[in-house]
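Since the structure comes first, as structure tokens, the remarks are kept for the end.
Just one protein chain is left out here, and the rest sit where they should.
For chain A:
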Amino acid sequence: MAKVQVLNVAVLDNPSPFGNPFQFEITFECMEDLPEDLEWKIIYVGSAESEEYDQTLDSVLVGPVPAGRHMFVFQADAPVPSLIPESDAVGVTVVLITCTYRGQEFIRIGYYVNNEYTDAELRENPPLKPDYGQLQRNILASNPRVTRFHINWEGGSEKMEDSENVDPAPNAMLPPACPPGKALGLMPDNSMDCL
């Protein structure tokens, strides 16, 4: 079973202007002392069309992790606007938090993100070129989508069964590149352990 369980993720500074850094306060619990660090990543899905617009906002190592309950705040800079296709700047997209241990991803938390203008005028008539200064980012904090994967927690060469060791296949669970709305819709209601 998983040695690390994510108990809660609180979305801080939400809603906030588009340029503000992302802040997630993550509470997790660890069953036994981990000899290696956990690696957390925040991935911003720039466009539903293609994975190439995914931006890894930041990755951070978390450790040492003794057995117990821990919390930390993961802060990452806002996505670089120039890497986002202009047509996808406004509207619903997804931000992902993933955690890997020994290079294996064991949890993926997805949030819907809605970017819209606060100004009614702009909302009615959005400029052709997005005005990032006026955009507000709203993360749908109440509805995280969690996918957990079985990984080999032991360092040994012992291989886990195939089904447990498969990389999160693009069509099996939320692929970073899927159209955001569709991708989240595909996920079963109880999105635990899709494998």
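Criterion: a residue touches a chain if its C-beta (ideal position, glycine included) is under 8 Å from a C-beta of that chain, and two chains touch if they have at least 3 such contacts; residues count from 1.
Everything that follows uses one rule, which is that contacts and distances are computed from a predicted model.
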item	value
Chain left out of the displayed complex - its UniProt protein name, from "X-ray repair cross-complementing protein 5", "COPII coat Sec23p-Sfb3p heterodimer component", "Protein HIRA" or "snRNA-activating protein complex subunit 1"	"Protein HIRA"
Hidden partner chain, touching residue among A:19, A:35 or A:68	A:68
Interface with the unshown chain - residue positions in chain A	1-2, 5-10, 12, 23, 25, 27-29, 31, 37, 58-75, 109, 144-146, 150, 164, 189-195
